[in-house]
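Step one of this worksheet: look at the structure below.
With one protein chain withheld, the remaining protein chains of the complex are depicted in position.
This part shows chain A:
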Amino acid sequence: MTDVLRASATPNSRPGSLWRRHREWLTPVLLLAPGLILFLLIIVIPTLQSFRLSLYEWDGIGPKTWVGLGNYTELFADPQFLTSLKNNVIWLVLFLIAPVGGLVLALLVNQKIKGIRLAKSLFFMPLVLAPVTVGVVYSWFYDPTFGMMALIFNVFGATAPAILSDPDLVTFGIVAAALWPQVAFCMVLFLAGLNNLDEDVLGAGRVDGAKGFPMFWHVVLPQLRAASFIALTVTVIGALRSFDLIAIMTQGGPYGSSSVLAYQMYEQAIFSYRMGYAAAIATVLFGVMAVFIVFYLSRVMRAEARRER
């Protein structure tokens, strides 16, 4: 790189070799430029614009009015905001079932028997379905009169609860649907991890008489650290990003009881034309997620620094 900088510092008199002289540093710049400019334009600048917009009152068309932190003070007194925030916490906590469930399923199918490849593929399948598909599938499954859930309850002589229209159950119903693909995702990650277990370490553990849970906890789990870390990260991010299933299954209802920050933000912007208020909700969500992103980044960066050395 120092040679490159020196080359670029010397003025060149022969135009024919201009490109040749500078290509060493010009090429990477040209290769980065299109993607980087677009990234700035579509990701970085809009993020900053949203932060700024959260300090204004705006209906999307007319002039913007500066309100300072007004949107935020309103937000923390808004019962709907508190409901959404509470639901985000429920999502986050319940979503932690996904890594555990994924690991259990991965252990179940981590065998070399006939047909296991097909079984694995079928277990993975929910992962590739669109959330919209998952939403419709579960809406149909939960339908209190016609759904398969009603059928199962009827077999036991009970009446199925109307999960999606009960304010106390609705979020749990949606989270259960969302866990379906998320568990599959974690399962894929853990299977990859299990595939790469170090046989020697396992053998050493066995020789030392480790088995059952101690063996799992002290010998196997440490080797699954990378898989666990990624599974946990995608699960937390997935929980906080939840939007599609709520939009398709309940639209936040009944009476906003199943809304989350992401959905409330969308609702405020698209249906109530309160862009500044919506931007404030998005900023809060960003803040919550930033905590996890920074944590993730610091770990990845440390790993990168080790790699450089």
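Please note the rule applied: contacts are C-beta pairs under 8 Å (C-beta built on N, C-alpha and C of every residue); 3 or more make two chains touch, one makes a residue touch a chain; residues count from 1.
In this text, contacts and distances are computed from a predicted model.
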Complex member absent from the view - protein name from UniProt, among "NADH dehydrogenase", "Glycine/D-amino acid oxidase", "sn-glycerol-3-phosphate transport system permease protein UgpE" or "Gas vesicle protein": "sn-glycerol-3-phosphate transport system permease protein UgpE"
Identified contact with the non-displayed chain, of A:Gln80, A:Asn110 or A:Ser165: A:Asn110
From A:Phe153, A:Phe172 or A:Phe229, residue that would touch the chain that is not displayed: A:Phe229
Candidate in contact with the missing chain, chosen from A:Ile90, A:Ala162 or A:Leu194: A:Leu194
Interface with the undisplayed chain - residues on chain A: 1, 23-24, 27-28, 31-32, 34-36, 38-39, 41-47, 49-50, 53, 60, 105, 107-116, 119, 121-126, 128-133, 136-138, 140-141, 146-148, 151, 180, 185, 188-189, 191-197, 199, 202, 216, 220, 226-227, 229-231, 237, 240-241, 243-244, 247-248, 261-262, 265-266, 269-270, 275, 278-279, 281-283, 285-286, 289, 292-293, 296-297, 300-301, 303-304
